[in-house]
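Here the complex is missing one protein chain, while the rest keep their positions.
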Amino acid sequence: METRGSEIERRLKELGHVLPQPAAPIANYVPAVASGALLFISGQLPFGVDGKLASAHVGKIGAGVSEADAVRAAALSALNCLAQAQAALGDLGRIRRCVRLGGFINSAGDFVGLAGVMNGASDLMATALGPAGVHARSTVGVAQLPFGACVEVEAIFEIAP
Amino acid sequence: METRGSEIERRLKELGHVLPQPAAPIANYVPAVASGALLFISGQLPFGVDGKLASAHVGKIGAGVSEADAVRAAALSALNCLAQAQAALGDLGRIRRCVRLGGFINSAGDFVGLAGVMNGASDLMATALGPAGVHARSTVGVAQLPFGACVEVEAIFEIAP
Partner (left out) sequence: METRGSEIERRLKELGHVLPQPAAPIANYVPAVASGALLFISGQLPFGVDGKLASAHVGKIGAGVSEADAVRAAALSALNCLAQAQAALGDLGRIRRCVRLGGFINSAGDFVGLAGVMNGASDLMATALGPAGVHARSTVGVAQLPFGACVEVEAIFEIAP
């Protein structure tokens, strides 16, 4: 019988997604902290399966990075949130739901299509988790992101004990 | 006898506020998610009672949007947080307190009066909820917001089961 965790990975695979090797911060913080039933995931950049930021995902949307690439970067950042959750929980099946996503979009000042970019992350989460992937979210345009990434996504999941 | 929920609506009405029809996102996210005793409200823009962004609330503060208009926009964004809470809970009386507000201010680079703008949201919450409306908050100036709105406010409420 398919477990919930392997169902989530299968759904992702069917869409061509592979969970990246989660990035390990080399500092006094960690990618994920659980407190009670909430799992807080650190802000994730759109690192690829190869652990690198693609050049298409570095820069500002509306000034170097296309909207389509930014949507893909948002999806990739959300995928990294799931990768970090799996690393923290051992099993994605322990996710009860995605409670909230925070989307930070590296915007040239006049680009206002932020919600459309963040839909890349929201759609990925709904694809992976089904109804449990539908979340609250905040989307804002920022002045810069670490390494010049075009998108950063943070997450809060509700988890089973 | 006046219920807690109708007391909150009366207080708002006395100040000329009407709860807007909450905006329904057309995407894979929702305006509000409850997890345990916490209700997470998605970032709300200053949509008016007519469901529209007033032109006075679009643009950057210090470059097109006046500080007074921005204060009103912050109050309106907070009002939309309450409208979303009511839609999610059925009754504003289930709010035990406002735990946290996050304020994102669309600032021209040299405008530093961000706290004064965000007071529009904080004052609205305290007006509506009384002592239960006094919250923790973070206020930051962002490079852009969805639809070019001048303010976005997100909320976390503690709710009764």
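A and B are the chain letters, set down in written order, and residue numbers restart from 1 in every chain.
Here, a residue touches a chain if its C-beta (ideal position, glycine included) is under 8 Å from a C-beta of that chain, and two chains touch if they have at least 3 such contacts.
All values derive from a computational prediction rather than experimental measurement.
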item: Options B:18, B:68 or B:136, residue touching the unrepresented chain; value: B:136
item: Hidden-chain contact residue, picked from the options B:38, B:58 or B:151; value: B:38
item: In chain A, positions touching the absent partner; value: 27-33, 35-36, 40-43, 102, 104, 142-148, 152, 154
item: Touching residues on chain B - with respect to the absent chain; value: 36-38, 97, 99-101, 105, 107, 109-112, 114-115, 119, 122-123, 125-126, 133-143, 156, 158
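The definition used in the following text is that only the chains that are shown with their structure count from here on.
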item: Chain A and chain B, separation of their C-alpha mean positions in angstrom; value: 25
